[in-house]
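Okay, so here's the structure we're looking at.
As you look at this complex, bear in mind that one protein chain is not there, while each of the others sits in place.
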Amino acid sequence: MLKVRYDKRLVDSSREFARKIAFDIYQRFIRGFTTDTIERTSLRFLGIEGATSYGHPKVNVVVEKLNKSGSLSAGALNVIANEMAISGVDFNTAVGIIIEGSESSFKAGKEKLDRVKEEIRSLAGKKYNELIKKREQREEFKSLFKPQKTPLKYLIVATGNIYDDVVQAQVAAEAGADIIAVIRSTAQSLLDYVPEGATTEGYGGTYATQENFKIMRAALDDVSKKLERYIYLTNYSSGLCMPEIAYLGSYEGLDILLNDAMYGILFRDINMKRTFCDQFFSRMICAVSKIIINTGEDNYLTTADAVERAHTVLASLLINEAFAKLAGMRSEYMGLGHAFEINPQIENSFLLELSQALLIRQIFKRSPIKYMPPTKHMTGDPFYSNLLDAMFNLASKMSNQHIHLMGMMTEAMHNPLMMDRYESLKNVNYIFNTAADLANQFSIKKDSLLNSRASEVLKRSHDLLKNVLEEGLDRAISIGEFADIKRTPESGKGLTGVFKMSDDYFNPVMEILINKTGGAR
Amino acid sequence: MLKVRYDKRLVDSSREFARKIAFDIYQRFIRGFTTDTIERTSLRFLGIEGATSYGHPKVNVVVEKLNKSGSLSAGALNVIANEMAISGVDFNTAVGIIIEGSESSFKAGKEKLDRVKEEIRSLAGKKYNELIKKREQREEFKSLFKPQKTPLKYLIVATGNIYDDVVQAQVAAEAGADIIAVIRSTAQSLLDYVPEGATTEGYGGTYATQENFKIMRAALDDVSKKLERYIYLTNYSSGLCMPEIAYLGSYEGLDILLNDAMYGILFRDINMKRTFCDQFFSRMICAVSKIIINTGEDNYLTTADAVERAHTVLASLLINEAFAKLAGMRSEYMGLGHAFEINPQIENSFLLELSQALLIRQIFKRSPIKYMPPTKHMTGDPFYSNLLDAMFNLASKMSNQHIHLMGMMTEAMHNPLMMDRYESLKNVNYIFNTAADLANQFSIKKDSLLNSRASEVLKRSHDLLKNVLEEGLDRAISIGEFADIKRTPESGKGLTGVFKMSDDYFNPVMEILINKTGGAR
Amino acid sequence: MSQLFSSLIKAYGDRKDDGVIQVSFTLPVPYNQKAKQIGKIFAERLGLREVNVTTVEKVGEGFTMFVVYGHSDIVLDIDKIDIPVVEFTIYSREQLDEMIGKNIGRKIKVVGACTGFDAHTVGIDAILNMKGYAGDYGLERYRWFEVYNLGAQISNEKFIEKALEVQADAVLLSQVVTQRNIHKENALDLIKRIEEQGLKRRFILILGGPRIDHPLAISLGFDAGFGAGTRPSEVASYIYHRMLEKVKE
Partner (left out) sequence: MSQLFSSLIKAYGDRKDDGVIQVSFTLPVPYNQKAKQIGKIFAERLGLREVNVTTVEKVGEGFTMFVVYGHSDIVLDIDKIDIPVVEFTIYSREQLDEMIGKNIGRKIKVVGACTGFDAHTVGIDAILNMKGYAGDYGLERYRWFEVYNLGAQISNEKFIEKALEVQADAVLLSQVVTQRNIHKENALDLIKRIEEQGLKRRFILILGGPRIDHPLAISLGFDAGFGAGTRPSEVASYIYHRMLEKVKE
């Protein structure tokens, strides 16, 4: 294995900075807060599903109602408990009553209430066990197949129509893809609810819905059997419904979820307090369901310069890692993301890319690193752009990345055509094979550009983290340290959905998750 | 610079074997022999040009006549001298008389004949100086431009129409080509005469004629001035008219000529005795005109397996080198050719290619090595095939080859379209730039595939040369040691054009060339 | 190079008028002996002669991909094609800093945004932000430009409000996502709203994005359209050019 040299101590102290940065955010913005999507998630967790006749998801109706009545800070389940206690009905009926809007205004007596809460607690426990059972069944199914060789080939489908997506996904798998990602409809992350049912219209992608998850999962399980190769399914959770989608994803047996502690803040202008809470809750779900998360640092290099700001990617990866640990995740499930986005016209750009790829691979040695292909500098010329992907494939192979997103020669034009994906696979298969052991032929010269660049990037990210720790992550984001984008704690979408928990806040789902994951320690 | 390790002593003894192999051929097949094309070349050298009304080149008419009258073994110039002496006419008139077929049957008196021969000798000297003057003028012109960076980008044109060729050549030069090669019409090497005039029809290429050379040379000199970058011109001389084309090429200011001691034998089934004589004479012309020769070992790998028979390429290169030295050429003008032709489906094929490229680069460190792109394994898919060229470009850059033939993504389909060449340049420009200093980042691990493969190839080629020396090159070729093609000394085209020189053989052109080049020592 | 001067042209493969072009496509047909011929027929339906099907590969169950080369007989008379071109001289920032002061005498106000669903701000930022694009500084850097960059995720409505509020001279819309012509729809929507409010003549209307060009922009009701690789100085020069015209009026 090819290895770049750098000062290991710098890595250790950087990690320590990141841990403190994340914990500071936890103390100031996460602990003691809940959000409407967290409440909705808790309801879903307990089995509330489907939509009203107006197509309004039930969980949204409930939470909006309780929000209006100002009772959310006590926790949606608290109100439901009260209703159960008063009208002596079961959980679902109570929820129904609230949806009808005919709930009683009385407060139930303490010990009656406590008994009901115990009921809900045990319901939560039951549901938790069901979720774990699902996970175990999937693990069992997976174990029928032999593990694939890394880098794993990750292909996207994005027709907007789940049924077309299925066709393409199966074709892609047959052509050699290991992982299928269903790209979400443009800016779904900005929707404050999760659409319902199977969908056939979307912009730049297909809506993430429970039904769509189910359909694609089933289709991929079929090809997996046919091809005797397990096909992973990926979707996106970052956004205003991060925890809900995380829950739906784990319930429907997804393997990987895009889930980033800062992507929503930076690229979707979602409020940071909201996002910090949501990512924490959603990652606890990923932790118990053993879902691999993928972070989105690769996006930084599309808005910021990939040479100048390379160190911000590394710094952010360490922060994302720290947040994930805080939510009880293990390194083996942290698909930290970086990218091959340096201007190809720059002399020795390939060396800079390789250096970065090796550095990140080495620093997160136990994590399933996600490596993004060139996008920003792809051109309208597919013959030429295919070459950038070839060099990306070479860098990925030489540095043995784990999750390899397939570059598309038509990246600058459209969502990939079926033949674009096919050519992409021919490209990666050729390069991975023809240069299979290239990395093992060489040792890197002591004073080489590869080493000096790696040290430089590490040093700069170390210094950046030091500053971020001093001023706090919220401040750092406010002044545009990441992706050259500025966001303040009070700005952005979804802030109104953040609530300080009252002392009688009640949420057994959160209790279970925290206690199973050891989150927040 | 990246370097593979191998046993230098094996190289020295291989060179020694090669020297002996070539000298043995010289003694048995070259010294004391002439061929009709050598005679024709000598006539051209002395100024005989143009064709008869039947479009028959004059030099062919003369030589055929003398062949019929069985007087060639004394040398064409001997007969002409006799005619001059008898009818007391000048050189051109004498030639005219012979063409008319009205030459006298008398033999001129010795001392009269000697006087005339002196005349011809001084004429030869005059013509020789003119040739050198032309060379010096070109060198002067070249010196107006700054030398290009290696690898030099070598592009072919092959429309069949010299005027279309000019358009494409200029376009190619503007797009960045350093060297333009005009591919010859299919199998022109089998023509026993050089066509006359500007031509507009050809199969798979354009006829090599003096006029076409002139037209293209002028066009390239124009662009050179326009682009302030000297554009080299290449054509092909191997074949039945090797020395004639070498002469015409040097007369018209070509920079590079395909000129191989064995290509004609193997790939065009031209008789070996004929070829050995012709290559020797033609290379003496290249030597005095400082023309870079290009050898064709790359072709071996199109008929023989590139992994199994790699060593035959190296062996042949050493033999071609030895023959060139024997003709008085300097290493700086030996564009020895090899290729990137390993089946891309083979795991680590790129490593095998790189190893070979480094080995040959190091063994012939002073020579302008010619590196051929993948051809045999190119497919009908231009998107994919363009990737093979990218890896070829990478190998070329990492091993710093000298003359870099540009791969064409449509190699498997047609002679390159204008846009194919353009894409080819985009490919090479990208790779050379993005991986500019990649080779300097690494040192090759002692026990790496790169090293072991290099040693293996060297060892096998050493053993092959040893055998060839023992049995003689003619025998080795007869049993198919090279390119898996078998040719015997008595088979093949052009044997009837080989003559043992009589004691009174007279050819001052040969005298000058031998004595200026120090050929055959 | 005679090609340059004749007005009747055909595609150029490797010789004048041979008409050779390359095409690739996928057909929903299984990969088998027949597939190649079906691909050939498809190419012939495109009007190609002497079709050379160089690639026939199975991309998946029931799908075959093709690459073909063939001769097209299409002849274009380029003199007969008239294309709306937007003519103006391109100046450097330094030149404009001086000329605007001299000839306009006040700051030029521009408002820019990437409206609608489209969240791609890199393009509009490249034109407006200090750092600019490919070494060419953005309009914020110009002495006589006052820039309001509204970024993305803002509605056309708000966009126009802002333009009025700051009394903008030029309105710069960026559209990057083009799926199902969402960019045209959204751009048209902006123009409609502007017309409804009777503001058409009030602003210099500029559209930009990787798939935008002058003819498209003009057809949508804008004054000009800038595509991939546009440099800020081009845009600044164009705005200056139009401001001069307006001054004259």
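Here the chain labels run A, B and C in written order, and each chain numbers its own residues starting at 1.
One rule holds in what follows: contacts are C-beta pairs under 8 Å (C-beta built on N, C-alpha and C of every residue); 3 or more make two chains touch, one makes a residue touch a chain.
Note that the coordinates shown come from a computational prediction; the quantities given were computed from them, not determined experimentally.
Within the full complex, the chain left out of the display is in contact with A, B, C. Checked against the hidden chain, the listed residues B:Q170, B:T275, B:Q356 or B:T434 yield one contact partner: B:Q170. Residue-wise, the contact with the chain that is not shown comes from C:K36, picked out of C:K36, C:K58 or C:K162.
Seen across the whole complex, the unshown chain contacts chain A at 158-159, 161, 164, 167-168, 170, 379-383, 410, 412-419. Where chain C meets the missing chain, the touching residues are 1, 3-4, 9, 11-13, 16, 20-30, 33-34, 36-38, 41-42, 45-47, 50, 52, 61-63, 72, 74, 76, 78, 81, 83, 85-86, 178, 181, 211, 213-215. The missing chain lies against chain B, touching residues 170-172, 174-175, 186-187, 190, 203-204, 267-269, 302-303, 376, 380, 412, 414-415, 417-419, 421-422.
Keep in mind that, in the parts below, only the chains that are shown with their structure count from here on.
For the pair chain A and chain B, the distance between C-alpha centroids works out to 62 Å. Our note on geometry: chain A versus chain C, Cα centroid distance of 34 Å, whole angstroms. In chain C, 24, 57 are the positions where the chain touches two or more neighbouring chains simultaneously. Contact of a single residue of chain A with at least two other chains is seen at no position.
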